[in-house]
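Below is the structure I would like to discuss, written out as structure tokens.
With one protein chain held back, the other chains of the complex are shown just where they sit.
Lettered A and B in written order, each chain numbered from 1.
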Amino acid sequence: MKAFVNQKARTLDEAVSLAQDAIRAGQSVSFAGGGTDLLQLMKDRVVNRPGSAEPDVLVHLKTVAGLDQVMAGGGNDTVVGGMITLSALSRHPLIRNQFTVLAEAADTVATPQIRNTGTLAGNVVQRPWCWYYRNGFPCFKAGGSQCFSVTGENQLHAIFGGGPSYIVHPSDLAPALVALDATFRIVGPEGERIVSGSDFFVLPREDAEHENVLADDEVLASVTLPTPRDGVRSAYQKIMDREAWTHALVSAAVVLEMDGDRCREASIVLGGVAPVPWRVPEAENMLAGQRVTPELAREVGAAAVAGARPLSKNAYKVTLTRGVVERTVLRLAASA
Amino acid sequence: MGKKRTDLKDGVSRRAFPIPRSEDTLYEDEGGDRDLTRRGFLGGAGAALVVAGAPKLGSSEHSSAGAVEQEAPAVPQTAIRITVNGTEHQVNVEDRWTLNEFLRDHIGLTGSKIGCNRGECGACTVLVDGEPMFSCSTLAVWADGRDIQTVEGLESDGTVSPLQQAFMDYNAPQCGFCTSGQLMTATALLVDNPRPTSDEVRSAMVGNLCRCSNYNAIVEAVLAAAGTPGSGGAP
Partner (left out) sequence: MSSTRAAQQAGQQVAAMDTVGHDVPRIDAYERVTGRATYTRDVRLPGMLYARVLRSPHPHARIRSIDVSRAEALPGVRAVVTHETHQLIYSSGSIAGGQQYNDAAKDMTEHVRYMFDNPVRFVGQPVAAVAAVDRYVAEDALQLIEVDYQELPFVLDPEEALEPGAPPIWPEGNLALDRDNQPRPSSRTSGDPAAGFAAADQVFEDRYTTAFVQDGQMEPRSALAQWDGDKVTIYTPTQGISNCRHDNARDLGLDDHQVQIICKYMGGGFGDKNGSYYFDLIAAVLAKEAGVPVLLELTRKDDWLGTHGRWHTVQNLRVGVAQDGTVTAIGLEGYSGMGPYLRRSGGIAGIEAYACPNVERVIYPVHTNRMVSGNFRAPSDPQGYFAIQSMMDDIAYKVDMDPVDFALKNVIRPTDEVRFTNYSLDECIMRGRELFDWESRWRPVPGSDPGPIKRGAGMAFMAFRSGVGPSSAIVRVDADERYTLFVGVTDIGPGAKTTMAIIAAEELGVPLSQVDVVWGDTDLCPYSVGESGSRTTTMTGYAVVQAAIDLKRQIAERGMPRGVDVLIASATPNPSTEGQRRMVFGAHFVEVEADVQLGHVRITKYVAVHESGRILNPRPAKDQIRGAALQGLGQALHEDLLYDARSGHPLTAGYYGARHLTYLDAPEIEVTFIETDDGYGPYGAKTVGEAGIILGPAAVANAIFNTIGHRMKELPITRARILEALA
């Protein structure tokens, strides 16, 4: 790795202003939480920030006090600090009980060693794992102007929402957060802004280079989870091509608001299939007000993939998605 | 603040070949607390190269001068305080050193291995405040103030831990290269969960690959150390 300076920020404002200073000085800067993925990108000299593979400055966010807590927000909401580790998140009783899908998603990330230091924010904003991008091909994600997967090896790429880049969003927490209607609090030089899930993540057709709206001098400071209504239960199902330690081939974050054995309302957000966490409203609407039978679950699965546009080598993901949605919806509806 | 020069040899395992480097230079002078962080000297993108000439603290392979000048080092450094296997070190580290590099190359603890240096194999696992982490995937500066335990720190008074003994009895090391990392993860597991099931062992240790694929023997060793013999593996 090239030499860089590690800056310890004591407050979020200081972190932001350290980043600004660096940018103004013509340096490239990265924020670091657990830094596990950041370090690999740096070692491999993969372009992470526009125009630069290797940051001159790291602003370490773990030294900012209070950024890793789960707290009550205004109006009964729950605020989860961006620097909470994945281990702490998955163990937290409130998250386990009320926001199960988020705890389960955190549990599936990588390995215990990574979860012990990796953070919520880091997981949500991690760069894609497309093998072209990670092997240094000059693609959209590296600031280039093509996507190599389209006519190449696209087994792991998008079946929804792709174009001009066909990456899949690599985060497990992201679909869970979107399914929980989380809002994202961004802190930057202009202050803070609150952004919905659908606004936080961006499709390649809007911005082929970035996966989210964060600027270089902005931090994902926290997410806010609205308190679930009575009868809400949730689950995360992740399909991998080995038993662990892999990004999702397909995943489903499902939140069901149950009234007895009827589903009042459903949230179904998919991971591993699109450049952003992929909501499937047609499938969700099918469940509204219905008793969840195996037949309905099958139809919901089919509806979830109705708009799928597979590439040359990833049609199996359509089958997989249909199966995962069907199974998870049925299992969750049936769980006590 | 009472910064003291600590004896590097404390807590450092015996090794076949001593590291002949001016290890003294890692330490703060007494009575001085200098902010050794450097900002901005590297200029813009493309100036990725080390500035000519200035000797680097801690990399003494080429240092001919006995006393190293404490002038502006070429590479950003930070003073940290870190406890390793019970011994506190106050050292200057380059910001870019991974924790693994610091342990292996600068305080001579070569028991933690590099298998991939990319967080894909677990061979470098150490305990940071009791929790397993990939030492290749975190920086030494980020370990400031923390308590690190490596494989060298598992024995006490020359006696191996019950887990190490179980590893020996159950043939847990084949080529042995993943063994240090496996031991650290398993040590933390048994503190957290003294009587794990076989499935719990596997889940807890999933972040440690073994290419010899000696997984089943290692699980048996861990269960034996926990006092719950595993399936098909009684000695």
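What we mean here is this: contacts are C-beta pairs under 8 Å (C-beta built on N, C-alpha and C of every residue); 3 or more make two chains touch, one makes a residue touch a chain.
Being a predicted model, the structure only gives us computed values, none of them experimental.
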item: In the full complex, displayed partners of the excluded chain; value: A, B
item: Which residue of B:Asn92, B:Ser112 or B:Ser135 touches the chain not shown here; value: B:Ser112
item: Selected from B:Ile107, B:Leu190 or B:Leu209 as touching the chain missing from the view; value: B:Leu209
item: Touch residues of chain A, complete complex, unshown partner; value: 1-3, 131-132, 135, 137, 148, 151-153, 155, 239, 241-246, 249, 314-316, 319-320, 323-324, 327
item: Absent-chain interface as seen on chain B, which is shown; value: 13-20, 48-50, 52-53, 56, 59, 61-62, 75, 96, 109-118, 120-121, 123, 150-152, 154-155, 160, 164, 167-180, 183, 201-203, 205-206, 208-217, 219, 231-232, 235
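By our rule, only the chains that are shown with their structure count from here on.
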item: Where chain A and chain B are represented by their mean Cα positions, the distance between them in whole Å; value: 31
item: Of chain A, residues touching chain B in the complex; value: 1-7, 22, 25-28, 32, 34-37, 39-40, 43-44, 51-52, 54, 56-58, 60, 62, 87, 110-114, 116-117, 243-245
item: Interface residues, chain B side, partner chain A - complex; value: 37-40, 42-45, 48-50, 74-76, 78, 94-96, 98, 117-119, 122, 125, 128, 131-134, 136-139, 141-142, 185, 204, 206-207
